[in-house]
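First, the structure itself, so that you have it in front of you.
Here the complex is missing a single protein chain, while all its other protein chains stay put.
A and B label the chains in the order they appear, each numbered from 1.
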Amino acid sequence: MRYDHDLASLSVGAIATIGLYTILYRENRFYRFFEHLFLGLASGWALVAIWQETLKSLWWDKMVGATASDGNPAVMGYWAYILLLPVGLMGYTVFSKKHNWMSRIPIGVILGLYSGQQFSAWMTRYIPGISGTMKSIVPTTTQFFKPDQNPVKGDLYGSEALNNLIFIVTVLCVLSYFLFSFDVKSKILKNASLTGRWMLMIGFGAIFGTTVMMRFSLLIDRMYFIWIEFIKQGLLHMK
Amino acid sequence: MATNDPMPQKSLGDKLQSFPKSALYLALFVLVTIPLFFPVTLPNKPIEASIDFYAQMMKLPEGSKVLIASDWTNSTRGESMGQMEALLRIIMRKKIKFVVYTIADPQSPQVARDTIRKVSDEEVKAGGKAYEPFKDYVILGYFPNGEGTSAAINNKFLSICDGKKDYPLNSPPRDVMQSPVLQGVKSVADFKFLIVVTASNSSTVVLERVTKVPKMFMVTGVMVPETTTYYAAGQLMGLCGGVKGVYDLETLMQEGLNVPGPKEVTSEKYSEKIPGFPGMPPNGNGKGARYYPSLHFALFLLILVVIIGNLGMILSKKKAS
Partner (left out) sequence: MELFAQVAPKTFWNAPNSSTELLVKIFIGLAIGVALFFGLMAAPTQVRKPVLFTTTFVSGLFYVVFWLFPQPINRQPDDAPRNAMEGFSFWISDSQAVIADVTNIVAAFLIGLGIYSLLKVHAGRLVKQQKDWGFSAVLLVSMLAMVIFGYGDFIMRLDPANSKMAGSGYVGWTFWQFGKDLLFNGLLQNMDAAMFSIVAFYILSAAYRAFRARSIEATILLVTALIVMLSLMGLIEFYWGSSVDGLHLSNNFKLTNIAAWLGKNIQTPALRGIDFGVGIGLMAMGLRIWLSLEKTGGTS
């Protein structure tokens, strides 16, 4: 009997999927077996991929260089990369009671670089949004509804101006809800914060709807894998 | 207080609010499974964001180059794999070369490799050309520090390719700088697009740091509302969101845009005709098309149980008052 790798792969996947789904009934040893199997495989792969995809090319090959071979040019080795090994290993001192302060050195380097980027990152991310929020709310024509056929280019119709006004009011109300979290006496600000809260609920409704779509898609994919890919196509060889 | 007192009868409202979990799980399981056995093509009107994505990709001339951040794994296979497959089909049919890198997960490069190989095999079966590693695409691997890598991509793209090797067919591992894919590439601006296929916030990391190349995102459902704000501000040229986005792309690949026919797809923004690939895979058998009917049933069940729960609450309140 020849080894059918496709079927073997589908079979172990299906068994593992069903094993993990047993948690829906209740916590059991079958689930815990597959849970530990999953953790072991994931961490094992992380060890492989860290070397294969990252460290070998970014660190080791740059440190030791290479001679010309198989069409690849010769590359000099840069010895200073070895200094990164003790720096990286400082992170492991987090397990030491006496020396765990040293683990903050490599983390401090990474966090420091990250925080230094925040200023330009903030500008790139938010300035287009801020300028996109500055919409015109004054119509340039007396027509309220935008015609379907041949609307005049450059004209702002009444309905569009109203939409822009709703847009700006929503942003301001939501911001007032966040910024004025202290007690305010002004009735306008109080109502703005209340309106902001309601607008937020509309935003959260959208997030809920799309999140539900995503989670159900993941489940549908698993059912497709078990019923169609494994049973129908793999075991029963039906198209 | 006496133990012989009979248990108070549950009102209709209380009964409606206390379905057992197992019944709900079973109902979901059944409703999601049955449509998979009866594939039907449901009507679909692609949204403007998906149409933008498709139109921008279809306008690319043959031989262009795109940069892809493949930041997903099989944990979001239901959406991300469909998105990646749709993207790769368009790329392969337009004969576009691409470079893949990852900043999100160590598993992602291998998942990308397997998906590219699978789609290439399907294209060959459908009469297309095989896509070869190193010659038509290169995979740069995993970069654990996404922020620094994204800044390096924007500042000096070739620095992230330095020392990287890929695995050409019938040839030893070669330096990616020698690949035909990277010939003529001096900076990230030489790519037509940076496309991020992601299930995490790596899209935001890229958005904040890469400014020299137009970007398009393919995100999972949970990221759609936030990413739509960037699309609305013009920071993205196109957006494909969730399984709906996958089905939108599959519909456009089948019907084209503004192509006359019974299922013509039109757009407010684009008046020109943009053809599809009728008859070519997935041809109604893609992930979007196969999952969409089940999604209907699952969403319908959720809406139903929420309505039942609220009805139960109203009836209980009425009885209490």
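Of note:
The criterion applied here is as follows: a residue touches a chain if its C-beta (ideal position, glycine included) is under 8 Å from a C-beta of that chain, and two chains touch if they have at least 3 such contacts.
Everything numeric here is computed off the predicted structure, so don't read it as measured data.
When the missing chain is restored to the complex, the residue among A:I166, A:V184 or A:L235 that touches it is A:I166.
Contacts to the hidden chain, counted on chain B, fall at residues 17, 19, 21, 24-25, 28, 42-45, 47-48, 73-78, 106-107, 110-111, 114, 117, 120-121, 124, 130, 133-134, 143-145, 147-149, 151-152, 155-156, 159-160, 162, 167-173, 225-226, 228-229, 232-233, 242, 244, 247, 292, 295-296, 298-303, 305-306, 308-310, 313.
Going forward, only the chains that are shown with their structure count from here on.
Distance between chain centres (mean CA atoms), chain A to chain B: 13 Å.
Against chain B, the residues of chain A that register as touching in their complex are 24-25, 42, 45-46, 49-50, 52-54, 57-58, 61-62, 69-73, 75, 110, 113-114, 117, 120-122, 124-125, 128-129, 131-132, 203, 206-207, 210-224, 227-228. Of all the residues in chain B, the ones that touch chain A in their complex are 22, 25, 28-29, 32-33, 36-37, 75-79, 81, 102, 106-107, 109-110, 141-145, 147-148, 151, 162-165, 171-175, 178, 204, 207-209, 211, 220-222, 224-225, 229-230, 232-235, 241-244, 287, 290-291, 294-295, 298-299, 302.
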